[in-house]
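Only a single protein chain was left out; the remaining protein chains are all shown in position.
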Amino acid sequence: MSSREDIPADERLPAVETVRGQALDAGIQAGKESDFSISEDRLNDISLRPMFYTTKTYYVLTIILALIVAWGAACWGYQIVMGMGVTDLRHPVFWGLYISAFVFWVGVSHSGTMVSSILRLSKANWRRPILRGAEAMTVFSLLVAGLFPVIHVGRLWRIYYMFPLPNQRELWVNFRSPLAWDMAAIFVYLTSAFIFLFVGLLPDIALARDYCPAKNWRKGYLKFLALGWRGSHRQWIVYEKVSLYLAIFILMIAPSVHTIVSWDFAMSITPNWHTSIFGPYFVVGAIYSGIAGVITLMVTLRWIFNLDEIIRVTHLTNLSKVLLLMSIMWGYFYFTEFITSWYGNNPTETAIWRWQTDRFGPMLFTMLGINIFSIAALAFDSVRKSPGKLFVIGILVNVAMFIERYLIVVPVLTHRDNPFTWTDYIPSFVESSIAVAAMAWFLLLYALFVKILPIVTVSDIREGNALSCDMAFGNRHIRVHGDAEE
Amino acid sequence: MSRHVIGIFEKIENAASAVRPLERESFKKEDMELLTGCQYPDGAVIEEDWDVPLWKFAVVGGLLGLMVGVFLAGATQWWMNLDVGGKPMAALPPLGVICYETTLLGVILGSLAGLFWFAGLPDWTDLPYDAEISRGKIALLVTCSDERQTELVRKIMVESGAQKVTLTEEES
Amino acid sequence: MTLKSFNDKHDNDYHWAMVIDLDCCDGCGACTIACQAENNVPTVGEERAYDKRTMSWLRIERYFEGEWPNLRVVFLPMLCQQCDKAPCEPVCPVFATYHNPEGLNVMVYNRCIGTRFCGNNCPFGVRKFNWFKNRWEEPLEQQLNPDISVREKGVMEKCTFCMQRIRRGKDHAKDEGREVRDGEIIPACAQTCPTKAITFGNIRDSKSKVAELAKSKRRHHLLEEHGLETHVIYLKGGE
Partner (left out) sequence: MDRRTFMKLGGAVAAAGMTGACGQAAQKIIPYAIPPNDGVNPVEGWFYSTTCRMCDAGCGIMVRTVEGRAKKVEGNPDHPINRGGVCARGQAAVQQYYHPERLKTALKRTGAKGNNSFTPIPIDEALNLLAERMKTARGKGSFVIASDANDVTSAIAWKILGVLGSTDFAVPALNGREKHVRSMAFAKGLGTLPYYDISQLGFLLLLGADILESGFSPVHYAGAYGEMRRGNPVRRGRMVYVGRRMSMTAASADRFIAANPGSLGFLSMGLSHEVFRIAGDNGLLKKIPVSLKEKWKSALGDYTPQMVMEKTAVPAKVITGLARELLEQMPSQAIPGDDVVCHSNGVDSLNAAAFLNALLKQIARDGNLLKKPDLPEEDISFYLRMKGFIGVPEASHDYAVFRKILRQSAKGQTALGMIIDANPVHTAPRSLKTAEALAKTGFLACFSSFLNDTTRFADVVIPAAHFLESWSAQIGDYPVGLPVLSTIQPVVKPAVGVIQTGDALIQAASKAGIKLDVKNQEEVVKSLVKRFRPEMYSIPRKLDANGVWEYCLRNGGWWPEPDKSKLSPRYVPPVQMPAVEKIKIANPKYAGGKDYGFNLHLYKTVNMGYGEAVNLPWLLEMPEPMTTLSWDSWVEINPKTAVKLGIDNGDVLKIESPFGSVEAPAFIYPGIAPNTVAMPFGWGHESFGRHASGRGANPMALLGDFPAENSDEPAWRAVKVKIGKTGKKRKMVREGNPEGEYEAEVFQL
């Protein structure tokens, strides 16, 4: 078993000089060097560099995130001890920032699996480098999303009533309640997303096991997690079939989860929630904010870990095209929801829309402004080609979608059917710090994941390289990607 | 006491070119094994044409999931039959929602079980392996029974351009 | 076999209902204090009252129409309407609230985990949540009614039509081996109402006062368009 003996023991890898963006693009334009002409070793070095090579900034970043998460945990403890009154929730606003954050994080989690399974099924070749990043985002944002119903519940020490455990007094869960569906859907989605991520990771863990220097602390668990993957041809045949099955079925689960989350609102008889459009509207909103999340993450990974040669600008451009498509679809659904209640003239609903435009006016118009701006901006090629601009759009879209979820939950509850109990709601310090800590918790999980398991899908990229070659086409050389099936 | 000869090839063509002579030397397909870092199409080196019956695991998993779903959303509601908002006891729509979710969970767990079953995972015993395949190389592994066969295989491998050929002893 | 449950409420001989005559109600609020005294409902102090965390199960909603001097005022005592098709029941994930055979929307306090979906789904906004731990100072806790529990923080609560009085009335009736007489069971609010605007009784017994008032042409159910089949029947004011 030979392994890279020349790597110094304290896993300080020689700084791999990576070609920065401009030089690389110049190469492609010239048509000389093809997209994936990185040599195998260089591919391994660049891909596994984020995992093995830890800079000082990384440590500073993780400590800051850990501190924020600790502060959030302290706030949560304070809320448990004092009671839900420390939030600004009141009668009749029973749901607030926590539930809108819950919907946001479940939304962000959708595009991870959706993107990777759709692209995997449609054999789009540019999917390879971004698969793992998206799937990891799914699992971690789902972990964060699953946290919010637990935080928002009034009696945390009785939450086991929510699970159908057989008990002496034969008390079961009411499966006619959308919250019970929620619990089932999120549990199913979390396990399947986790399996999807793990099955995708299997060959790369084997590769990392081989690549990892003997005395590195990762050797032990990598060897264990690789489950003895030898890369034999029979294993690959089974692997290919399983990943096909997983891609299909996770594509069936993901939309159902966000539909069930939207049914938390649509099943109630609260004025603006009781609409049939909520299912698809939430799913499209989820994919929209999810893809924006994927783009943002890809650009940050690319920038922090110098993965310019792996996650190329073409991938980001293709992703931004999908984002453009999703923003237009989201606009379509939002307009449908608005015009139905605007035209229907139901007094309670029009009162809520009026209340939403004047009390929550600034939030509403920033949200709509950002979404319209994102459609306009993404129409320009120059924007789609520059990772910097895409990063900004991604962040803006996610902020807008958080506001949009907030505007679904809060204005309705503050101005409900009973006009006597109309009130106002501004998230308290405890609520906001828990929401911010949740974001930090997501980033912390992601940062730890990058250090523990390879973030780049090396075996997929290697397969892409193997099955593609340069073809002279008239005076030009073009890159052709083969497909094994036909 | 079977011995394994592992030949490391740079290019897929060299590895493919080694197969024909080996077959001539009456090595059957079962003796040969291809170890690669990424997935190569079937038949590129060895023709397996093995149609993996994974659907069995998926279907069994799905049925189990359906049964759990019916139990949760059907039986428990019937045992705990409280009149809740005028809704029937074991209402069909919630039953449908829960069964959809649990069936899909069953299918996915079934596929995972299928992966473990067919790919022979998880066995951490040291089967013959060469770390070079993680660096993009292709390894062709041939099991042979005696000294003469290993020498013959080594010769074929070198001829068809193997970078390195190693021999691993198998005690048992 | 139809999925009829054993506690099917159609063949039960009690179905409690309340009639509130808005023509007689003068908004004095005696019922709200009587309800607090009877059901151990806590007071929450000024800051928490400002944050809308008061716990009273029954409030008088005062609506205006027009302006000075031809101003019209409507007093609407608002309590849980004990809907037959209660929207708050199916959404509770732990069966903390259900409909008992006597047509009451019952709240099981120690089963509630505080997801508060029932509060959201109630169009009348009559469900109150224990945001904090309620405290009764030194001798005040001696006033607590032993028949009804004191709720913990994190639990939803609402008007129960003075369930403990219904139980006591039925217990007396059982001891004497007879049905519950009309007017024998009276909740705290109906008992204390100075203008006798609130009547309570078994609407399924055609001779009861509630059943007779429920047939008056002034009868009115709140938010009937939601199809909730509410069991608090208001009699509109005026001619």
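In this document, chain identifiers A, B and C correspond to the written order of the chains, with residue numbering beginning at 1 in each.
What we mean here is this: a contact is a pair of C-beta atoms (placed from the backbone, for glycine too) under 8 Å apart; a residue touches a chain by one contact, two chains touch by 3 or more.
Predicted model, so just to flag it, every value in this text is computed and none were measured.
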Of A:G77, A:G220, A:P347 or A:G482, the residue that touches the missing chain is A:P347
Kindly state which of the options C:T32, C:Q82, C:N121 or C:S208 is in contact with the chain not pictured. C:T32
Note that chain A touches the absent chain at residues 166, 168-171, 347-348, 351, 417-423
Pick out the residues on chain C that sit against the missing chain. 5-7, 21-30, 32-34, 36-38, 43-46, 49-50, 54, 56, 59-71, 73-76, 95, 98, 100-101, 106, 108, 111, 137-140, 142-147, 164, 167-168, 170-171, 174, 188, 191-197, 220, 222-223, 234, 236-239
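As a convention for this text, only the chains that are shown with their structure count from here on.
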Just how far, in Å, is the C-alpha centre of chain B from the one of chain A? 29
Compute the distance, rounded to whole Å, between the mean C-alpha positions of chain B and chain C. 64
Return the residues of chain C touching two or more other chains; collapse runs of consecutive numbers into ranges. 87, 90, 92, 95
Where chain B touches two or more other chains simultaneously, the residues are 80, 82, 84, 87
What part of chain C is in contact with chain A in the complex they form? 48, 51-54, 59, 61-63, 76, 78, 87, 90-95, 111-117, 119-121, 123-125, 128-133, 152-156, 223, 226
Seen from chain B, its contact residues with chain A in the complex are 12, 33-42, 45-46, 48, 50, 52, 54, 58, 72-73, 76-77, 79-80, 82, 84, 87, 91, 94-95, 97-98, 100-102, 104-105, 107-109, 111-112, 114-116, 118-125, 127, 129-137
Taking the complex as given, what residues does chain A use to touch chain C? 82-85, 88-92, 94-95, 149, 152-156, 158-159, 161-162, 171-174, 176-180, 183, 264, 267-270, 413, 416-421, 423
